[in-house]
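Only a single protein chain was left out; the remaining protein chains are all shown in position.
Showing chain A:
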């Protein structure tokens, strides 16, 4: 269970305080939910006091089951949702109170479903040039030039400029979505399951394109995905989220080689690699993802955890730093926490 001794070159270390391009500080987001017409109002805490930092040029993979708060976190980063408490710092400046259009120049999203994220009544040119028009960048001819350029970069021919989304294949649509995100030359791109709606052969094309764009433009990605093989392939650092908390964060090799949190292990065990000599794994995970409106006491993972012991059901687990700057939030590592403090 010892940490990997050397950090491989391709991994990224934790981000020092002043170098973060983007930093979340104790960010929480809760919603007030009414169940049924006359039901009482209840609070759903989607993100619970999360700290997260992104350094320039890295790819932070964010993994977890549906309902764990990954997409809420993405929305907060994009400025689409305001956090209930905590701070979002972009380039060291607090996001609260800032103009959203200014933020949009630095952070852009690519969403999962290229069928619903593109306006069906607009042409590809309209869709890709809209950010330029909103931000008042350039005039007609220069926008035209910029759109043609960016379409070329994402591998779309000039011919599609006048096409409507329904005339394009899934892969082409996702390329349009990528072009729209990149036309503003952002620093950070939030990719929320960018390939899960695509076929295998198209998925690999889009993943290759994303890698290529990162190398070429020095982009920083927050890469949200449920496909751990894809995350392992693309990410430099990985954060594992469970019920609104990041329960483990580590460099990608370390996380995949020595997963610490029992939930991380269960996630890795669930990955079905294409190996015909293996059967379907037994993840030893209990069935149900807990109800976020009524989360379990203590460690939120304890009802499903194969390694739970005495303190797990009533005591909130400590955040234990690991050797290479990551952390794990689990009672199993508590003694180590005492030793390192």
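Simple rule for what comes next: a residue touches a chain if its C-beta (ideal position, glycine included) is under 8 Å from a C-beta of that chain, and two chains touch if they have at least 3 such contacts; residues count from 1.
By our rule, contacts and distances are computed from a predicted model.
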| item | value |
| --- | --- |
| Name per UniProt, for the chain absent here [options: "ABC transporter ATP-binding protein", "Anti-sigma factor antagonist", "Metallophosphoesterase" or "Dihydroorotase"] | "ABC transporter ATP-binding protein" |
| Contact partner of the left-out chain, one of A:90, A:252 or A:312 | A:252 |
| For chain A, residues in touch with the removed chain | 10, 65-66, 169-171, 199-205, 207-208, 211-212, 226-230, 232-234, 252, 256, 266-267, 269-283, 285, 287-289 |
